[in-house]
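What follows is an incomplete set of chains from the complex, kept in their original frame.
Letters A, B, C and D name the chains as they come in the text, with residue numbers starting at 1 for each one.
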Amino acid sequence: MDFATLIGLLGAILLIVTAVVLGAAPGVFLNGASLLIVVGGSLLVVLAKFSIPQFLGAFKAAARAFKFKLPEIQTSIEELVDVANVARKEGVLGLEGRELSSPFLGKGIQMLVDGQPGDTIKQLLDKERLMTLEHNRSGAKVFTAMGDVAPAMGMIGTLIGLVQMLSNMEDPKSIGPAMAVALLTTLYGAMIATMLAGPIADKLTLRMTEEARLQMLYTDALVAIQQGTNPRVIEQMLSSYLPPNKRDKAPEAEAASG
Amino acid sequence: MDFATLIGLLGAILLIVTAVVLGAAPGVFLNGASLLIVVGGSLLVVLAKFSIPQFLGAFKAAARAFKFKLPEIQTSIEELVDVANVARKEGVLGLEGRELSSPFLGKGIQMLVDGQPGDTIKQLLDKERLMTLEHNRSGAKVFTAMGDVAPAMGMIGTLIGLVQMLSNMEDPKSIGPAMAVALLTTLYGAMIATMLAGPIADKLTLRMTEEARLQMLYTDALVAIQQGTNPRVIEQMLSSYLPPNKRDKAPEAEAASG
Amino acid sequence: MDFATLIGLLGAILLIVTAVVLGAAPGVFLNGASLLIVVGGSLLVVLAKFSIPQFLGAFKAAARAFKFKLPEIQTSIEELVDVANVARKEGVLGLEGRELSSPFLGKGIQMLVDGQPGDTIKQLLDKERLMTLEHNRSGAKVFTAMGDVAPAMGMIGTLIGLVQMLSNMEDPKSIGPAMAVALLTTLYGAMIATMLAGPIADKLTLRMTEEARLQMLYTDALVAIQQGTNPRVIEQMLSSYLPPNKRDKAPEAEAASG
Amino acid sequence: MDFATLIGLLGAILLIVTAVVLGAAPGVFLNGASLLIVVGGSLLVVLAKFSIPQFLGAFKAAARAFKFKLPEIQTSIEELVDVANVARKEGVLGLEGRELSSPFLGKGIQMLVDGQPGDTIKQLLDKERLMTLEHNRSGAKVFTAMGDVAPAMGMIGTLIGLVQMLSNMEDPKSIGPAMAVALLTTLYGAMIATMLAGPIADKLTLRMTEEARLQMLYTDALVAIQQGTNPRVIEQMLSSYLPPNKRDKAPEAEAASG
């Protein structure tokens, strides 16, 4: 479960709802027609920009991003050092049937077992990484589009409300409330863009970048294993993927033991 | 037929029209002069940015994008595996006269049959893909320009209306309706940009990216066939082009049967 | 003559002028001081961003872009196939003194006649293309800058007008007309940016891209001629530069005759 | 201590606070609910865009950026020339155990001592530099996101205040103060973005670019040392990293002594 997004989104929405409920006239803030224009209109316009599978896939991707976590870089490095040790002692055939934390890694190790050359492994895994990245990007793009379209639909709703109000100003007392309602769609649009679509698009982009980095780590390791590199050297090489503060310890320990 | 765009665009426009018709003073929202300034003005300004064939070509490209669908990646992979099997059994000459789903693929196979080397095939097809991409981009650019120009023309119309209203305020009762009319061009501009030009530009961009990816798939396959790669290996290689959830099954099946 | 820009710009300006003249108080829309602030101010600020030759050169480039047309891709391909046929039959020396449609092509053929190697020809022509592109870009940049500066100068003019109006509100009747005048500079700025500077900048960018593509076509052809490639193969190779719908005929004809 | 940021941020905030305190109604400017919506809301939304370690890490990175300074380029060049001299006279083994100003340099020299080839050293250090850059970028991204979200939350707060005010206009005297309060969140959002989040994000980006340049300098030097380049040539080569006015002296001195 991704707690940062959960706490962040729920907390921010709760904050705004509380401010509205404790303030004057909370009932004014809920308006069915305004909601329909902004939420319905934005969903329909965004649907028009993609294909139906991409549109639905984005929501599935978002749900998946909240539920499953990627393995830690540290854990993956340890798994790969294990793999390298086995390959060193028993040969690559010793890796057959091994349970692995990722299907991408599994595909790479199968190529290793099949005795494919390092260049081919690198080329095929690079292609796979880039195609996965491009595919995942469409999930983030749906929510980015939502973040662009929702404020525009909000402005369209407000303009409609203003035109209606301005062409009908007999009763001066009705002007204020009519304008309040007209502003609601702009508020909805801003909230959807800032507090929902934006964070989800950014989280999906972050996750897809991290997944691609993990796949680059797997590829580096598999090519090194195929070339018979010393597992200790592989570990040092992969330590670049760790954040600098964790990474700095490794080389010193390495130097001490070296 | 592209249902996502059809449902999305028609649905969103219907939603706004319903909101206007059910609201106060629906008749105010239709104004010939305002429409002429925004629609006519935007079309003319966009025309000035391109050549006449590019401008007209964009509308044709949009119509084509709604009518014809690109072949599925899965179907194309199967077609290419078939081609690879024939080439393996009968030699590349066995491919002559074969009916193919795409003229791009036909051009590539003709080069194969003509006995051209892999490098030349790759180079010529890459060039063709890039030039097609660049050509298709101009269709999307026309609608992107429309999405930029329409709100600007809308603002120009509103400023003209405001200047007229402000220099002529003898009758206070006329101020409201005059301002309502002034706001109409901004509303039209926002609607054209958000609900028409934007989605069409994005859909054309998406389609041209998918077409380029398909052509990259054809190129990868043709080069592999020219090199005499095993059809099963080609299939595995091309599976990178599938979305990850469909792709993951392939290697497992592969591993099971391997 | 570039009719798209002519029709587009004149048509859009005519449309707005008609809307103003037929509307209320057309005389209000012409204001010398406001025009001076926006047009004069924008020209001066844009001048400050460039050198005097670049600034004047941009207007010359715009005039040239409207008067002269680039040769059609199809015509250029035919010219190059002719050149290739002559080179094949009479050797490259047969090309000396030949009249050509472009000085760029002339420079390349002179190198061919001088017996320079293909690599050198490609390198020198690529450099020439990139330097021409960079030089032409400064023309488009001047108009892009104008499109950025004009609305800003318009807003500055409006702010000055608002400050004057607000610090001097004794006569309520004068407020409306004073505000109308204040808004004029914003209107001028928006019109200059949307209906003049923007389209000219985009047209110059389009033209410089097309010129660069033509020069890339010349370079590809010259390198192939230097290598003694078959003129029919050169024609097929260059057909990538045609739009896809015209291009598709070529390979079929090729296949039929092959 | 980074004095530019300290003076700049404190000075700007002091300036605004003074302007508010000396002006009319300073008490109006502090409003708990408005602060909570903008500051709390922005922090929560930004948290949702990242993971908890990245979010907290950004504040640590900002604190570190203010406290520690990177070594001067001039000092680093001198250190590297010293290292090159030792390597020349005593061989790379003479570098073992040497105290160094940076763990990155230490890792590189350890590789030198281990006798790794120049290509491997360059490749591993380049990878380390790029991964560090990418990791550091997430700190800057958190503050960039804050600079985007805070004005949006400010606008949301103002819209809520306007809707409340407009739907409740019985007492005309309350309209002014209610609108003043509504504008506060926009003011807070603009101040957070312009005077806090923006400068910190830019300072972190600057620092990470400078750190990457320093690591590129180390890498260039280490590869040259591994190849046994003359320390004087290394010094001249590294002088490119100095600002041009300091750099120009070096070659002249070089020329005079050469």
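Things to note:
As a convention for this text, a residue touches a chain if its C-beta (ideal position, glycine included) is under 8 Å from a C-beta of that chain, and two chains touch if they have at least 3 such contacts.
Fair warning: this is a prediction, and the values are worked out from it, not measured in the lab.
Shown chains number 4; the total number of identical copies in the complete complex of this file is 5.
Keep this in mind: only the chains that are shown with their structure count from here on.
Any chain touching chain A that also touches chain D would appear here, but none does. Remark: rotation between chain B and chain D after Cα superposition is 145° (nearest 5).
Each chain gets one centre point, the mean of its Cα atoms, and the points for chain A and chain C are 40 Å apart. Averaging Cα coordinates per chain places chain B and chain C 25 Å apart.
Shown for chain A are the residues that touch two or more other chains, of which there are none.
With chains as nodes and touching pairs as edges, the resulting graph is an open line.
Pairwise chain contacts present here: A-B, A-D, B-C [touch as defined]. For chain C in complex with chain B, the touching residues are 2-5, 7-9, 11-12, 15-16, 19-20, 23-25, 28-29, 176-177, 179-180, 183-184, 186-187, 190-191, 193-195, 198-199, 202-203, 206, 213, 237, 240-241, 243-244, 247-248, 251-252, 254-255, 258. Chain B meets chain C in the complex at residues 33, 36-37, 40-41, 44-52, 55, 57, 103, 106-107, 110, 114, 124, 127-128, 131-132, 134-136, 145, 149, 152-153, 155-157, 159-160, 162-164, 166-169.
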